[in-house]
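Reviewing the structure listed below.
Here the complex is missing a single protein chain, while all its other protein chains stay put.
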Amino acid sequence: MKLKRVVKVEAERDPAFALWISQTVGGERIRHCLQCGLCSGSCPLSLYMDYTPRRLMHLSREGFKEEVLSSYTIWLCTSCYACMVECPKKINITQLMYALKTRAMQEHFYPKRFAIPVLAREFSRMIRGSGRITESRLVMRVFVKTAIWRLLGFSKLGLRLFRTGRMRLAREKVEKRSDIVTLLNVVDTTRKELAR
Amino acid sequence: MPDAHNPDTPPRIGVYVCHCGTNIAATIDVPALAEYAAGLPDVVVAREYKYMCSDPGQELIRQDIREHNLTRIVVASCSPLMHEPTFRGALVRAGINAFFLQMVNIREHVSWVHTNKEEATAKAKDLVRAAVRRVRLHKPLEKRRVEIKPEVLVVGGGIAGIHAALTIANSGKHVYLVERQPTIGGHMALFDKTFPTLDCAACILTPKMTAVGSHPNITLWTYAEVAAVEGYVGNYKVKVRHKPRYIVEDLCIGCQECVEACVYKEGRWADEFNLGLSKRKPIYLPFPQAVPQKVLIDPEACIEFKSHKCKKTCVEACGERKAIDFKQEASTEEIDVGSIIVSTGFKTFAAHRNACYGYGVYPNVYTSLEVERLVNASGPTSGEIVLRDGTTPKMVGIIHCVGSRDHNTNRWCSKVCCMYSLKLAHLIRERTGAEVYNFYIDMRTPGKGYEEFYDRLLDEGVHFIRGRVAEVADWPIHPSEEGKLVIRAEDTLAGFVRRIPVDMVVLSVGLEPQSDARDVRRLFNISCSEEGWFLERHPKLAPVSTFTDGVFIAGACQGPKDIPDSVAQAGAAAAEAMALADAKYVELEPYTAHVIEDACSGCKTCLTICPYTAIAFVEETKKARVNEVLCKGCGTCAATCPSGSIEQNLFEDQEIFEEVEGLLAYA
Partner (left out) sequence: MKYAYYPGCSLKGTGRAYEESLLAVFRALGVELEELEDWNCCGATTYISYGELQSYALAARNLSLAKQMGRDLMAPCAACYLVLNKTQHYVREYPWIGQIVDHALDAIHLPKDIGVKVRHPLDILLNDVGLEALKAKVVHPLTGLKVATYYGCQMVRPYASFDNQRNPTSMDRVLEACGATIVYYPVKTHCCGGSQKGTLPEIGLNLIRRLLTEAQRNGAEAIATVCPLCQFNLEAFQDEASTTSKFHIPVLYFTQLLALALGVRLNEAGFQRSFINIKPLLAEKEIAYA
């Protein structure tokens, strides 16, 4: 049997992480969590998670950064908002999952070629470039950057979509593309200014 | 000796500054304040002491009054709500009028709300200076005595109302018990067994109910409501409206021949007592042990009311007693009582509001109260716990905290649900042998014998899953779930989601205030808390009094509680009511308003403005007059009067101006 020794000393905790989660948008009420488990019970994907949403909330507010950011949970969340709607303490769980996703992406807490962060990045690149998403192009880019062999499996479906006119290859774009770029840049600069 | 009561005598003022331990002294420089006070005009003596309200503290005041011939006293300490009576008492014992006192609140208004010592001390000095200027103008006032009538009105005939009524009646005083349902008993009459002893509810309740029904000192009015309340402590005039039963109560003996004879051979209308689980006829007895043991007719259901063409077999069956009267009308009666105890109870959370639990959608989802009726031997299924189709359940899920501890519905914990859920788990298991699952968040078992009851349940093989239930659904993911209701919850202690297939779901609904609590509270001139429970005067030290003298509250209408606590509160309220009655009179504070007739122009503005309808217009003199017994001293009339002809004792214009000028003068 492969034994593992687990005891958590206070010095190992990351208080900055705990503070961050309680101050980020949506985390204001995280200390109110009763650990009732309603979120996990309503979540359609909690069945597959290594840490259920409830456990993740507690781990987050206690500052166990490693466990939280390397969990499957944050990637499995589909932001269906079922947890948030039911939560008796009105904790914005979905928003916190987004915050954790962003943090995990920023700090590279995910395996290489993991589809979800790749999707997020390609999505944002396409918007920066065109202002709109062309689904066909997005899907292909994600496949290429993660598991190119899946394109083969997708081809049958792709063909069907193409034949029914639902797979348009022409690039959807906004006229005032420079506006989009300006918009996104100003957001970043304003945020940095406010942080100071 | 200077005459304290003679306004021409220069006042001799004593100022006393209290440390209140460190409550005041930590933030205010008390010695400096006392020294400052000593230098104010007309101040003869200024002292400081650690605890002015203590015996030695009061003795300081009394001694000074005697030795220094003091005529006015200023005490700078806590809120008058705490110790004004204490210090007034000291003045009286020293031989001067109690109202020559002015208190300065340097605790709640200064030391408890400021942190800067310099600024706090400066503020305290301003306040003391203002008080010293004001107290010079205080006039000698006398408290008014009001007789207390010994009769008591108890509103609501649940266990709290019943216990209060019996306690007072046993002391020899007369009680009116008014209950809006056709029988007394309240929610307790619905239960089968009570926790933690598993005493039969009916066995312990019905003797008390019968005692009420037959007590010579209790006038029991059921199917009646309080319509209006006027008056003041010791002298309440209450109008009670009797709803028509269409039965002459004095003639009905409760034989129920009429019910047997009714043209409807079977019940067709939802039986309220059985929460709609069985049906009754238009003429019915609420439940077998009802007190009073009288039937009543539902005019919505009875043919005679709808078409006037009924054979009236009920009248025939009643025979010579002639107790049925279709022409009966609602009537109103007025009674005079000295005090009122409001014990109107609670209602349960409407389970359909939690859509995820399927109440009203899936037939075999029940509320706990409905299961109480099933379990009860005189209930709709004679004590058999069966599903809607009559079969016995093999798996039962009990969901705690339905509607409680939830910001989406009610934020509070309803206190009794964990205990009654355990009780139901025990009863269901005992009667049916079914597998029982209790889904809880925290197990709240704080009372006497309660944790031990939980221990007992742990021995009985009931499954306890710590997790708030997310959903009750009927779609299966496994063959074992086919045809069952599936409860999905995270087993938080195990760390994964579980699905439990059950035949029956019991929702442990929480307690809420009655739906008309906010209207009822206006009748009695009391307040509700934010959540809608009746507001007690002080949550720790005065749980059964209200801010209206002479009106008390008891039982679940004050907040969710179990039977022992309801009975305890009922006893407490009864004691307070009896103390009031035995005191025979009560002294009313003299800070009432009065009209200076010469200045009154008869404009009647004050009449409508008074929230207590204490002002009347005297036709003969065409002037307004304040009823000083009804007057609560709110000051609205004095402020409103366009000709300034209303003065209020202790808050006369000159007194207020002096205080203001004292505040504004620079130190």
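A and B are the chain letters, set down in written order, and residue numbers restart from 1 in every chain.
FYI, contacts are C-beta pairs under 8 Å (C-beta built on N, C-alpha and C of every residue); 3 or more make two chains touch, one makes a residue touch a chain.
Nothing here was measured: the structure is a model prediction, and the numbers come from that model.
Of the listed positions B:A473, B:A568, B:C634 or B:I656, the one in contact with the omitted chain in the full complex is B:A473.
Looking at chain B, the residues touching the absent chain are 355-356, 473-475, 477.
Touch with the hidden chain on the side of chain A covers residues 25, 44-45, 48, 75-76, 78-82, 84-85, 98-99, 101-102, 105, 115-117, 119-121, 123-124, 127, 131-136, 139, 142, 157, 160-161, 164-168, 172, 174-176, 179-180, 182-184, 186-188, 190-191, 194.
Assume only the chains that are shown with their structure count from here on.
Rounded to whole angstrom, the centroid-to-centroid distance between chain A and chain B, based on C-alpha atoms, equals 51 Å. Those residues of chain A that touch chain B in the complex are listed here as 34-42, 46-47, 52, 54-55, 86, 88-90. For chain B in complex with chain A, the touching residues are 356, 405-408, 441-442, 466-471, 488-492, 495-497.
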